[in-house]
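After the structure tokens below, expect a handful of questions from me.
The complex appears here without one of its protein chains, the remainder shown in place.
And now, subunit A:
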Amino acid sequence: MKRILIVDDSFYMRTMLKNMLSDAGYEIVGEAPNGQTALELAKETKPDLITLDVILPDNTGLEVLKGIRAEQPDQKVVIVSAVGQEVIVNEALENGAKSYIVKPFSEEKVLEVVSQVLAEEPKQ
């Protein structure tokens, strides 16, 4: 079973993502409401994939992404953002994020992106 860490400051968003992903058979290894917890949980749980919200109360998602990738260069991260944050999304993709999901998202879209990214071979 593939293991996923959810990073989002909104409980509502986390609940939706958690339900969608666990219904589809993924294991949710943790939920982080802020950047600090995200960094700790990423290190501790070493998930197969992290969904990362770009606006967090302490750090920006971009800082968190860089922090995670510095420790775990192969860590797969999918950005979750809203419309109008294309600049940040592009920057995140340049910094190693694998793909992105735009809020409000549909269950199909989330599962499609997640399964695609999980199917990718890690870089040699």
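The rule is short, and it goes like this: a residue touches a chain if its C-beta (ideal position, glycine included) is under 8 Å from a C-beta of that chain, and two chains touch if they have at least 3 such contacts; residues count from 1.
Note that in this section contacts and distances are computed from a predicted model.
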Response to the item:
Name check vs UniProt for the chain missing from the figure, options "Branched-chain amino acid transport system permease protein", "Chemotaxis protein CheA", "sn-glycerol-3-phosphate ABC transporter ATP-binding protein UgpC" or "Sarcosine oxidase subunit delta", returns "Chemotaxis protein CheA"
Worksheet item: When the complex is taken as a whole, what residues of subunit A touch the one chain not shown?
Response: 9-13, 15-16, 19, 55-57, 82, 103-105
